[in-house]
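The structure follows.
Here the complex is missing one protein chain, while the rest keep their positions.
And now, chain A:
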């Protein structure tokens, strides 16, 4: 028996199908522009980190984070920049850093944590770091933050 019937795109037979693009406003930037911005941010983050300004670095990465289907390259680079910040932060500093973030930034951080945990192979590299941040972030921003990471279609 063909078990892949769930993967059949039944919406193709529905003239009035609800498309993903109707559910959220697309990222206004084109892929090249998004990638460019992320690269600039990565450089700014390095300089912030060298000054020890973790909150500033995180805010940079989390503000206007690229989202949507067309900007994969920019999304991945931004994730790498973010993880470099997470890795370089001492566990004892995490609660203070998370508290200093805005609610929107906390929501975006939660999205990146789940994205990181979902990537194949990443569990071995930075799994414990991601889980540590997840624990602290949930303590401060609550389950509502997790719910928003799940519902939001603007996938980072």
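Throughout what follows, contacts are C-beta pairs under 8 Å (C-beta built on N, C-alpha and C of every residue); 3 or more make two chains touch, one makes a residue touch a chain; residues count from 1.
Definition applied: contacts and distances are computed from a predicted model.
The listed options are "Cenp-O kinetochore centromere component", "Actin-related protein 2/3 complex subunit", "dolichyl-diphosphooligosaccharide--protein glycotransferase" or "WD40 repeat-like protein", and the UniProt record of the chain not shown names that protein "Actin-related protein 2/3 complex subunit". Contact between chain A and the absent chain runs through residues 16, 18, 22-24, 103, 107, 134-135, 138-145, 147-148, 151-154.
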